[in-house]
Structures are given as structure tokens and as C-alpha cells.
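Let me begin by handing over the structure; questions about it come next.
With one protein chain withheld, the remaining protein chains of the complex are depicted in position.
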Amino acid sequence: MRFYEYESKALFARHGMPLGQSRVAGSPEEARAAAQAIGGPTVIKSQVLSGGRMKAGAVLFADTPDEAAKHYETVLPIVVNGETARSVLIEEKSPIAQEYFVSVTWDGRRKLPVVLFSDMGGIDIEEVAETHPEHLSRTHFSTILPLSERVAKEAIGAVGVTGSDLNRLVPIVYKLMQLFLDYDLTLAEINPLAKLEDGRFIVLDGHLDMEAEARGDHKAVLDDLGIGDDETRQARPPTEFELAGARVNAVDHRGVAGNVVEFDGNLGLIIGAGGGSLTLFDAVRKQGGKPANYCEIGGNPSMSKVKNLTKLILSKPGVDKIAVMMNVVSNTRVDIVARGVIKGCIEAGKDPAEVIAIFRIPGAWEDEGFKILAKHGVEYCDRSVSMYEAAGRACAKLEAN
Amino acid sequence: MPGMFIDVEVDAGVASNAELVKKLAEVCAVDIFAAKDDGTLQIVEENLDECVLCDLCIQAAPAGTVRVKKLYER
Partner (left out) sequence: MSILITADTSFIVQGITGREAVNLTRENLDYGAKIIGGVTPGRAGRDIYGVPVYDCVRDIVAKHGQPDGSIVSVPPKFTRDAVFEALENGIKTIVIVTENIPRAQVAQMVELAELRGARIIGPNCLGIISPGEAKMGGVGGPAANTRQAYSKGPIGVMSRSGGMTTEIASTLTGAGLGQSTCVSIGGDAIIGTSYAELMPFFEADPETRAIAIYSEPGGRMEAELAEWVTKNASRLPIVAFMAGRFMDEMKGMRFGHAGTIVEGKEDTTAEKIERMEAAGISVAERIEEIPALIRTKLAEKSVEV
């Protein structure tokens, strides 16, 4: 879950990291007042989650409060990577001598957190890694030993920084490591970390990302920042249909029938589980099918959860048929899912035999499940028909329509 | 009213026996049995189709007095 720049900076401030003065503005008047209070030249920055705002022209510089107000109006409506700005940050423009880069992230291979440090900040770090590898250091650190400034010192020293710069940088990098672990972040990045002309260092821009699993453990902080539970902060905000899917899943705690993602096709999908859904979604697309949605069922959901998910998907405009498919199941029950989808179809006023293109869930309680499907005239298959073939049958039926 | 897939029949002697009704309500994981205020049996119709066919209710009462019917088998 990504934080906006202004939220990241609020967290940096809590940890005593050096920042320039800044204020969030929600109107041109507020932008003017902010610039006035800051005094001197300012930077006007659009608050979006995705990168590339500089390129999009959503960062501008102002010499006067009036100019800040004018830039506010220019920057706010700019769409960056399909994203509209949440607000605008007005920040003191500082005289910079040099830019550095530091980030803390997880290395899944070493299974340890790693500090990346470079004295070539401000630009794309992947580029530095390729063209100037000696200017980028990677320093892993332990999660069971007490956190130590030594790691920060080694990370900074490895690119040749020494003297008072080294000693001024160590506490900043150390605090970033602390922040990374304290808030269960998956990424804590400062870029650029600026050395000012007077020798001080400040955080110019930062990017923090919190692990979704850990949100519950940091509720107090999220509340302070005003981030509600419904803010998923995925690459795009959830649609109404997706929110309705989340509500279906939240009704009871038996199993999962959720992670609904909306697409604009005509084939509704009731698929599972995690890996099975990825496999089936590919299989449908490969064979020319147009999915209306992605979803994941698993963990033995209740009949009513499956029923409500079925009704939701059938209610989506443009959905002609649904396909109900999973990998061989051992925990989820074939008969309970069969009951759920059939009941869902009937309550939605549809004939299951007509609207269910294919039912391919082999495994636990399949004999009972297949009896139910046969009674209602639904086409089903067992494990002798592969996931790919089953998806193909569904696609063929829709094409014949 | 039966469910779409499952119906449960309980003999009158069991349905009016508060002791047995309590037991039925306990064993059923999907809350198909409940006790009315007077201790007699209330079948919770909206839960019938959630039945997991575990047979625990059948074992909890005297043989043959509780029957779980699969309506899709006829």
C-alpha cells in the first residue's frame, strides 16, 4: 500500500528526519498562503501515487505566492499515468549542492532487508545500476540482531563518501532502516536525498510502501494520516463492482469468494483458487474468451457466499454466460459450490443449464456435486478434462451465441 | 419449506424433546436446527442448503428419527 509524498513526509518527520518546510494545499488560496508562510521560492508538486509526475509537467517552481497559486491550478488537473491528483504539496525550494539516493527494501532471494545507497541521486536508479555500478552499494542487514548504525556507515562508505558527509548521512540512513522495519514497509526510499549548499542534508522526495498484511498492526498511524480501510491503494482505485465483490466476501468467514477484479468482457468467471485463477484466466484469454471479471474462490466457502458472488457477476451488464472452474480441489467442496452457483442463477432469474457454460471443479465431494449439476442440466466435467480444455469449451459456447 | 437441494425431517417426538433439540442445535455446524422459546424445534429454512452432509444430527438422535434428504437424488 503506497503512501502519498505528503504522508511519507509526515512519517519521516515523526522519526526526526530533516525536511524542508512544506504544506498541503487544497485550493489556490491555500497554495498562496502556504508559499507566503514558507517565504521565498517554492516547489509545487502534484500528489499522485504513481511515478513520472515530473515528466508529466506536474511539478513546477514558483518565485512568488501568486505564482504558487497559479501553478496550483495548472498542476492539479494534470493526469499522471491515468491518475488524478489527490492534492498539491507546496514546499520550500532549497539550494542543492548534490543529490543522493537511498532505499531500503526486501531481497527475496537472500530473505533479508537490503540498503541501496548511491551518490548519484535524483535520476533513475536502475540506470545508475547499469551504467555506474560502482556508485550504487547494496548492504544487507539482519532482522534478528539489534539494528545498527554500522550498516548505514558501510552502505554509505561503499560508494566512497567520507568525512563529515558520511557522519551526517549515517543517522538519516539509519532512521530510514528503522522506519522500514517499524512500519512493516516493503519499500522506504528517499530520492533525492539532498546535500544543501550549507552542508546540511534534507529529504527532498520520499516514497514509502506498506505491506498490505501489516495494515491491521499499524491502524493508529494510518488513522492519524487519515487513510481509511476502504483505500486499497492498488494501481487503480476499486470499481463499484469490485467493492460489491468485497462485500460478498465479508458477509461470513467461511472460505473466500472474492478478490473480484472487473474487466469488460461477456464471460463471467467463478474461478479459483489463487494459482488456479491465474491459470484459468490465461486459458480463457488465450482461447479468445473475453472475461467480465477475475475472482478467486477457495478455502471452502459457504453455499451462500458462492450464490451471492454468482448473482453479482450475473448482474453485471454485458455478461452472457458464466464459467465455473477450479483446479482439483481438496478443501473446497464441489457439491457446495455447485449448489451455490445453481441457486445464484435461479435467484437471478436465469436457467443454470443455459447460463453456466461449463462447470469444471474436480475433487472433494465431486460425486455429490456432479449429481446436482446433472439434475439441473448443467454441462460439467471431471479431472480428465484439463483446465485449458474446460476454458476452451466455455469460450466456444460464447462464440456460438 | 424445504431448501432447493436439502430437506431435513425430524420426527415429532424428537422435535418436542427440549433435550434432543438442544443437542441437534449443538452438533450442526451450519445452524440448521434452533430451539424455539418453548424448547421445541425450529428448522432454520434459509440454512438448509448449507448442509454439509456430516450426519452428526442423525447420530445425535434415536435411529431413524432425523432424516437428511438430498432433493437432487430423486
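For this structure, a couple of remarks:
In this document, chain identifiers A and B correspond to the written order of the chains, with residue numbering beginning at 1 in each.
The rule we apply is simple: contacts are C-beta pairs under 8 Å (C-beta built on N, C-alpha and C of every residue); 3 or more make two chains touch, one makes a residue touch a chain.
Predicted, not measured: the structure shown is a model, and the values here were computed from it.
Looking at the complete complex, one finds that the omitted chain is in touch with A.
From the options A:26, A:199 or A:275, the residue with contact to the chain not on display is A:275.
Note on the undisplayed chain: of the listed residues A:29, A:213 or A:354, the one touching it is A:213.
When you scan A:15, A:285 or A:375 for touch with the missing chain, the hit is A:285. Per the touch definition above, the residue from A:33, A:328, A:348 or A:396 contacting the chain not shown is A:328. Where subunit A meets the missing chain, the touching residues are 50, 106, 108-109, 111-113, 126, 142-144, 181, 184, 186, 211-214, 217, 234-236, 259, 261, 272-279, 281-283, 285-286, 294, 296, 298, 326-331, 362-364, 383-384, 386-389.
One rule holds in what follows: only the chains that are shown with their structure count from here on.
The residues of subunit B lying in touch with subunit A in their complex are 4-5, 30, 49-50, 52-53, 70, 72-73.
For subunit A in complex with subunit B, the touching residues are 302-304, 333, 335-336, 339, 342-343, 346, 368, 371-372, 375.
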